[in-house]
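The complex appears here without one of its protein chains, the remainder shown in place.
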Amino acid sequence: MNQPGHIVPLRVYFTIFGALMVFTALTVWVAYHDLGNFNIVAAMTIAVAKATLVVLYFMHVRYASRLIWVVVSAGLVWLVILLSLTMSDYLTRFAAV
Amino acid sequence: MEASLERREHYLNVSYGIKSWLLTTDHKRIALLYLATITLFFFVGGAFAVLMRLELITPKGDLVSAETYNKLFTMHGVMMIFFFLSPSVPATLGNFLVPMMIGARDLAFPRINLLSWYVFIFGGVLGLGAAAMGGVDTGWTFYTPYSSTYSNSAVVLTAVGAFFAGFSSILTGLNFIVTIHKMRAPGLQWFRLPLFIWAHYATSLIMILGTPVVAIAIVLVALERLFRIGIFDPNLGGDPVLFQHLFWFYSHPAVYIMILPAMGVISEIVACFSRRRVFGYRFVAFASLSIAVIGFLVWGHHMFVSGQSIYAGMVFSFLSFLVAVPSAVKVFNWMATMYKGAISYHTPMLYAFGFLGLFTVGGLTGLFLATLAVDVHVHDTYFIVAHFHYIMVGGTVMAYMGGIHFWWPKITGRLYPEAWGRFSALIVFLGFNLTFFPQFLLGYLGMPRRYHAYPEEFQVLNVMSSAGASILGIGYLIPMIYLIWSMRYGKPAGDNPWRATGLEWQTSSPPPTENFEETPLVTAPPYAYAKEEEEATVVH
Partner (left out) sequence: MSTSTNPVLPAHHFDDLQQQHEAAQLGMWVFLITEIMFFGGLFAAYTVYRSSYHQAFGAASRHLDITLGTFNTVVLIGSSLTMALAVHAAQRGRRRAIIGFLIATILLGAVFLGVKAFEYTHKFHEHLVPGHGFQFPDAALARPAELYFGLYFAMTGMHALHMIIGIGILLVMIRLAARGRFSAEHYSPIEVTGLYWHFVDIVWIFLFPLLYLIERHQ
């Protein structure tokens, strides 16, 4: 990013805020409906969508260099490694923990 | 051309007094602060080892009680891993050399660099305080539920000390990553960087991505002990093995934190003392990154017999074989570097040779352990102890000693006495093998680790090991003496006594505070030794 960096227009911030409010209401609404195993999928999808908006617009990653994109991605990939390899143990033990 | 140390201003004499050291932001001074501190922790950890080896001379547990012995091996491990090995190369040689090798005036965040040292000291004080208060008996691995519920020792104090040592490494790794990305001199493209830099970059990735997970594991153990928030408590349905997952997620990559910088040192030494560029430079660079990445995918090999799913165990076993490949690539490339080189046997090169042999043995025995079925038999025996000491001591400490000697002239402006250097390197090599090779045999024969007593038939091998340890100790003491001696009485070194390539050798010894009179411009690939050798052969 350059100094002065890319200045995000104010209306973008307010639009994103509005979207985040909508998603928040949506996630609460979905929680009151029994969708079985899909509840967690819906909840996490909405949370990921909200987080993505915050990262891209509030944190300016949409306008950032490739290096920043790589850093953010690396963090996410490593979190996935931690969660998935750990769960690979628990999901294949065939015994109650 | 010898530099006149007294008249010229450099980073050591630019200011005097304790405040100029304790409040410095010069990465070179901070490196020396770390050097002094980790040497202290090395001797503390070594003292615990001495007591252990004394106990193990006889089969009966007659020197200390079993409970005390538990504390000895715990404190030995904690001190050595968290407070000596992990910072050894990166915090001393890395801090000193990373900015210099890339032609920068300092690291990206000099004040955070100083903060990292104070955080490290704070962690060390907690660790030493725990030792003073009777120590910890859980093993450096802090397995739950013993550490979280049942142990009556200073668990929280020690664990929090390790937490701060880890936080210090995060700050160091962060500094290195930003520095290497943003502060390279003009012309210094990625593939012109010395392999020492690649090694420290890969190490920093591990510090950043792994340390936080052991940090939270430590926090949870502390919460469980202090507030009875039982995350790992089986009484609540908690799983003690979950702690092991979180612990080893970091602690396996941690061993690569300990070896990668050492490998970086070896690349520099082997190239210089073979007068040849490193064979397969890109392969070695990518091997460093591969080790860092694949190293995160293997942690379950510490948990084959813990109750972990056998299917997860198989996956971890396979991946553990994979991680050996880049390490082997490096060893082959270093050998190829030496082929048809003009080899000289100065002290750093002797340590490098030691590294190559001992690291190879340690690495190969790692393959035995990656083999799930074999590990079931040798887990928690002296085979494991021998394996990791071959890598940590035979590998990392040898490389560390080699690096200290190699860059000593640059750091102090003085030469160490070469004859004593070579002698000590040989003593270390002999002492090391006598200490640890018998332990492979002991483990294979079934002697468990972390026991202060053992069956009579193991005594001969144990006595050999303890005898070796005393020789090894002497081998480490002698350099302490002559290195300190040389700071005052050593011959002035000149800018580049080894005629090595690398930007750090293009400036004076000791360097000025800002490292270079002018920012260098880099146009050549690294390790441009070939031309020099041509000139030398012409002269002959």
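We call the chains A and B, going by the order they appear; numbering starts again at 1 in every chain.
Just so we're on the same page, contacts are C-beta pairs under 8 Å (C-beta built on N, C-alpha and C of every residue); 3 or more make two chains touch, one makes a residue touch a chain.
Keep in mind it's a predicted model, so treat the numbers as computed, not measured.
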Touch criterion as defined above, residue of B:Leu85, B:Leu174 or B:Leu483 at the omitted chain: B:Leu174
Of B:Leu12, B:Met100, B:Ala159 or B:Leu242, the residue in touch with the unshown chain: B:Leu242
Residue, one of B:Leu126, B:Ala217, B:Leu260 or B:Val298, that touches the chain absent here: B:Ala217
Chain not shown, touching residues in chain A: 1-5, 7-8, 10, 13-14, 17, 20-21, 24, 27-28, 31-34, 39, 43-44, 46-47, 50-51, 54-55, 57-59, 64-65, 67-68, 71-72, 74-76, 78-79, 82-83, 86-87, 90-91, 96-97
Touching residues on chain B - with respect to the absent chain: 104-110, 170, 174-175, 177-178, 181-183, 208-213, 215-217, 219-220, 223, 227-231, 235-239, 242, 245-246, 249, 514, 519
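The definition used in the following text is that only the chains that are shown with their structure count from here on.
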Residues of chain A defined as touching chain B within the complex: 67, 74-75, 78, 81-82, 85-86, 88-94, 97
Chain A partner contacts - residues on chain B that touch it in the complex: 181, 209, 213, 237, 239, 241-242, 245, 249, 296-297, 299-300, 307-312, 315
